[in-house]
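In this view, the complex is presented without one of its protein chains, the others remaining in place.
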Amino acid sequence: MEFVLASRPLLAVSVSLLAAILIVVCGRWPNLREGWTLLAAVTKFGLVFSLLGDVLGGRTPGVTLFEVSPGIALALRVDALGISFALSASLLWILTSVYSIGYMRSLGEDHQTRYFASFAICLSSTIGIAFAANLLTFLIFYEMLTIATYPLVVHKGTAEALAAGRKYLVYLLTGGGALLLAVAWVRHIAPTLDFQPGGILPNTTGATELALLLILFVIAVGVKAGLMPLHSWLPAAMVAPTPVSALLHAVAVVKAGVFGFARVTGFVFGADMLQRSGVINPVAALAAATILLASLLAMAQDNLKRRLAYSTIGHLSYIILGIVLVTPDAWRGGLFHIITHAAMKITLFFCAGAIYAKTHRENISELDGIGKQMPVTLGAFGVASLGLAGVPPMGGFLSKWFLAGGTLAAEQPALLAVLIISGLLNAGYLFPIVYRAFFRRSDQFTKFAEASPLMLVPLCLTALLSVGLGIFPDAFFHWFSLASETAMSVLQDTVK
Amino acid sequence: MTHIPVLIPAPLLLAAFLVPLAGMLHKGLAAAVALAGSAAAAAFAVLGLGKVIAEGPLHYELGNWPPPVGIEYILDPLSAFMAVVVTVTGFLSLVYFRPSARHEIPDRFVTGHAVALLLLAGLSGMVVTGDLFNLFVFLEIASLSAYALVAIGDKQAPVAAFRYLILGSLGGSFYVLGVGFLYFATGSLNMADVAERLAPIYHSRAVIAAAVLIAVAMALKMALFPLHLWLPDAYTYAPSAVAGLIAPIMTKVAAYVLIRVFLGVFQPSFAIDHIPLLPAISWLAAAGIIFGSVMAIAQQDLRRMLAYSSVSQIAYVGLGLGMANPLGLVGALLHVANHAFMKACLFFVAGSLRYRTGSVRISDLAGMGRKMPWTFAAFTVAALSMIGIPPAAGFFSKWYLLLGALEVGNGWFVAAILLSSLLNAAYFFRGLEDLYAKPGGKEDESRVAEAPVGMLMPTLLLAVGILVLGLLNSLIVTEMLMPVASGMYQR
Partner (left out) sequence: MNLAGFFANFTYVVTTLLLVIGLYGMIGKRNLIKKLIGLSVFQTAIFLFYIYGAVQPGGTVPVWDARFAAAAQYINPLPHVLILTAIVVSVATTGVALALSVAIYRRYGTLDETALLERMKRDS
């Protein structure tokens, strides 16, 4: 028992790897196969949740495995930042799995075994990224995530899907190459690769070297985090089935990117080194540009999922902006936004998928009056939209509030303006959808016909979560405290 | 004095002579004798490695003649490591050889086994010998066997073998000429002895000529760009079983000779500062890495794609050697083992595909992922490893090579390593797309099933081995490779 307790981080990572094997073996018995997914998801969440208590108590439980390079071991350690990300990913996996079952069965999709098995491996990699104790472990799981998501992106097997898959690989493997070089470089100059709050780079590192290294890291995580101009793979990847877009491209893969950014800036570089590199302002400018451009591009999309994709790109840059401003409130806001945005965006994607499963419609222009047929779905959509636009009392408002505070503390009022404008743009590209759904008449949608409860219940739950995060930011999962704790541990020397 | 060093090539030679005799009684017996000999050699190699790590280098004097008069066989960490790689991969290749040869080259089944054993004997002899001319003898044993084995393949095979023969013999001749220069300059043929005697005469033209000749010879044998011309045709037209035997290990042993001669016999500073030999090798290797990958993308034939990929991969080893620092050498040596496993696995898959469908075109991979799931699962593991996805072995060779390149501060090498990963992804994912995403082709459904056990087992073992090598690489590096590398560069 003692052993199990001590190895919880490792179990949390590997329980879904084991499930993947069982899923493949039981491919011929769909209910049993789906059972493994659900069992793994619940177990994983349970393990992660049990570690929350330890972290809140000030401990950082970890597991060190064998060495994979002289002096560097495959190691896991659970701290506030890691558990925050892991909690959201594992909780949302449970909901996504239920949703997936509903979605895949409604549409009678092929290759379901491959789908569920890949999903399980993806989640394993995600938790591995969250709990990685050093850069090399992080890199290993980061690359595994790229490869594990590929079968999901090309799931449909159409020419379009394969082309999207190729684009996906080019972008993400290039990012992976940049990450490999960056990690090797850190190995070359720093005494250790273990993450430490405040950074691990030696004080003697010169400004140019810091700048180049940071640029490499920005490219590496920026690809996954949709930072322009490295973002093009995201809209293309919308060709994947909606549950994939929901969890992976709103919660796991892209959040792994911003999570990585937080790790690198806070636990490899530290505030001092960031300032010295002189790259902060260009990155902030890039993030700000991404926020605005992505929001504008979102307005121009008719395909619902593509609009949501651009919205995701914009919101990811909120987080990047918060992190790169290196003030406590900006970090609080940014890290909390990882969670709030996940809840809100996944709701929107769940809704999009439910609409597609029920009506086979993908484009917004075809959805006039659909509120009559699917009021619950569109209601949830509306709730989540409010949150993304930053309307209180939603979770999205809270994270934005702290981000705004952070921009002021960093004396960058222009960025505050960016946040405000973006909020308006968010409203501009989300509210009309809800309006047209409920207030435009259409002959096609006359009677109540929601999607299967397997899809409906998860999306209601995530919508509730979006609201709950705004009213009770620390309930059950203490996400806000975790964000705060991370911010303080990283920025303790720079608190103004 | 212990017998283990000579007990590595000896069972292979003995088996090579017994196989034709056994074959006269029964074909299966011939294969069994071959496997027994190869297994014995592998066992001795592993035993030797264990002893070397525990106790230190092992010496054997042939005929009890003490060196430098007699020929000496040495197992030090480097040669023990190489011996294990060669004999273990060789054993798995021989296991694969049996069903594949029975299908593709049935009238050469027995002689094929015998010559394959000679090939392995030659390669393992090259690795354990401590005498420069003895190395030539084993080199030629291995090379001649290789020419013959390549020639028994497709219709175009004899032409490919002929070109291989001309270029390979040229290489061997250059080597022997170089050794001649060294002999006349130092008066000895024993590697350790020559190393001592070379100390005062590094400036002599004879020594420089010798170095250049030996380097060119081994670069040719190793298919280092631009001396790679014999490789694509040879690997493409050889029988599948032969490709699986030669591709993983032949060029690696030539790389080993380069390492041994220029870091072990000559002082490293000679090849780095005195004549810019290692720098030249590293630049050619960097070019070769890119060249091989680019050419591989353009291929339609799976085997030719793998052949060009091999040109690129052996260039990694060349790069690691040419970088002239311990980390680079560690990366190069680790890649020797990693690539042996990866390439063997890939060629085995190509052979299994040919066995079941008769085809070798990449486009014919369509839909095979479902029909031969285990074979292509192994292919996927090997492909991901070649691209450099952790935790497969290939990632770690690139890791050490990158660390070495950063240490040297050469941005071009860094770029070459990273770019080649992307290029590798390009040509492997084309295959993976076809395998899993495209619907099947027109072959007769009932005939195409999973590969036979005799071919599947080595393939899967290698795939597992790739993952094991990756996860346990630190053990290999700290126990075997770092001591070798730092030992060589301290001189």
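Side notes on the structure shown:
Lettered A and B in written order, each chain numbered from 1.
One rule holds in what follows: a contact is a pair of C-beta atoms (placed from the backbone, for glycine too) under 8 Å apart; a residue touches a chain by one contact, two chains touch by 3 or more.
Quick caveat, the model's predicted, so the values are computed rather than measured.
For the chain excluded from display, the touched partners among the shown chains of the whole complex are B.
Within the complete assembly, B:Val176 is the residue of B:Val19, B:Met126 or B:Val176 that touches the hidden chain. Among the residues B:Leu165, B:Met191 or B:Leu306, only B:Leu165 touches the chain that is left out of the figure.
Only one of B:Ala30, B:Ala151 or B:Leu231 touches the absent chain when the whole complex is considered: B:Ala151. Even with one chain removed from view, chain B keeps its contact list with that chain: residues 133, 136-137, 140, 144, 147-148, 151, 155-156, 158-159, 161-162, 165-166, 169-170, 172-173, 176-177, 180, 183-184, 189, 301.
Keep this in mind: only the chains that are shown with their structure count from here on.
Chain centres here are Cα averages; for chain A and chain B they lie 44 Å apart. Residue ranges on chain A touching chain B, taken from their complex, read 66-70, 72, 114, 139-140, 143-144, 146-147, 151, 154, 157, 161-162, 165-166, 169-170, 173-174, 177-178, 180-181, 184-185, 187-188.
Residues 384, 387-391, 395-396, 398-400, 402-403, 406-407, 414, 418, 421-422, 425, 429, 433, 436-438, 471-475, 477-478, 482 of chain B are the ones touching chain A in the complex.
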